[in-house]
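My questions all concern the structure below.
All protein chains but one are shown in place.
And then chain A:
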Amino acid sequence: MRSIEAKGLTKDFKVYQSRSGLKGAFRDLLNRKYRMIRAVDHINLSIEQGEIVGYIGENGAGKSTTIKMLTGILEPTSGTLQVNGYDPHREREQFVRTIGVVFGQRSQLWWDIAVRESFRLLKKLYRIPDDSYRQHLDRLVEVLEIGSFLDQPVRKLSLGQRMRCELAAALLHRPRLLFLDEPTIGLDVLVKENIRHFLKQVNKEYGTTILLTTHDLSDIEALCSRVVMLDQGKIIYDGDLERLRSQWGDGRRLILELKDEISLSALNERSHGLALRWEGEGTRFVAHMENGTGVSDVLSRLVPAVTVREMKIEEATTEDIVRRIYREGITHHA
């Protein structure tokens, strides 16, 4: 069974506009003007059991609206949606037992009671049998290393400690699908690393499908084999990270520090026929190389005439790529 199967998934919001002044307020009372905003626009998404998928997009691109439809919080305006074999909104109460949710900016735990008590309440809510609960909790406590503060109330935990407890809470009932919304926001590097490691382990061990939204693209690089990118309510990219890189990475940059000064035109002349563009002056130059152009090709052309003192090869980071896509739109390249 597929974890997520969405066809033509759409969500419209009515946005009321208020007219100005007292007269406007009266007119609003009788006849409110509104316009429709399409937050999610005919999305087709199919995710197999066991995949880890990164869901990215700018603020307001429709990410959270999609997640809220997938988790059963919102009802779609149109389109069909099956998650874990359920209609998330209509069959909400049965459905949510098969998913786990972590919203990084909002606690799933009870603020005032000890973590352990929160877990106990969740056990009751999800009707987890005693033995299976104890066994699974022990394992989670061990792997996430949360044993030492299980008896403290959530409000006394640090962000990193809380996040680990949130993960344990979301996994207590062994969901087949885990939604993570900004799971590493505000965490330090080491904790981030641990959490990523843990998620990989969960995915491998239990075959849990993970859908991750994040602004931190290093999360995506570390975890996801597949990326879905959203812009203005539409999916603009769905595929593996490697392809995104090669399509959009625009090759590499070769940064050179030369011994003697040389003119730009002289360099252009030397590299004639190679797919690259020079930039710089004096002794510092940058070669923007298109895909397929090798560093060795460039160097073999230069070496007979100029002495290279220092050189560095830079590859575009995923962040650069994504930023570019947002700026230029995907159509530009496709």
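Assorted remarks:
The rule we apply is simple: a contact is a pair of C-beta atoms (placed from the backbone, for glycine too) under 8 Å apart; a residue touches a chain by one contact, two chains touch by 3 or more; residues count from 1.
By our rule, contacts and distances are computed from a predicted model.
Only one of "ABC-2 type transport system permease protein", "3-oxoacyl-ACP synthase", "Response regulator receiver domain-containing protein" or "4Fe-4S dicluster domain-containing protein" fits the UniProt record of the hidden chain, and that name is "ABC-2 type transport system permease protein". Within the whole complex, the absent chain has one touching residue among A:75, A:221 or A:238, and that is A:75. The missing chain, though absent from the display, is touched by one residue of A:3, A:64 or A:293; that residue is A:64.
Screening A:81, A:101, A:199 or A:289 against the full complex identifies A:101 as the residue touching the chain left out.
For chain A, the list of residues touching the undisplayed chain reads 13, 16, 59, 64-65, 68, 71-75, 89, 92-94, 96-97, 99, 101, 103, 106, 108, 110, 112-113, 117, 120-121, 124-127, 153.
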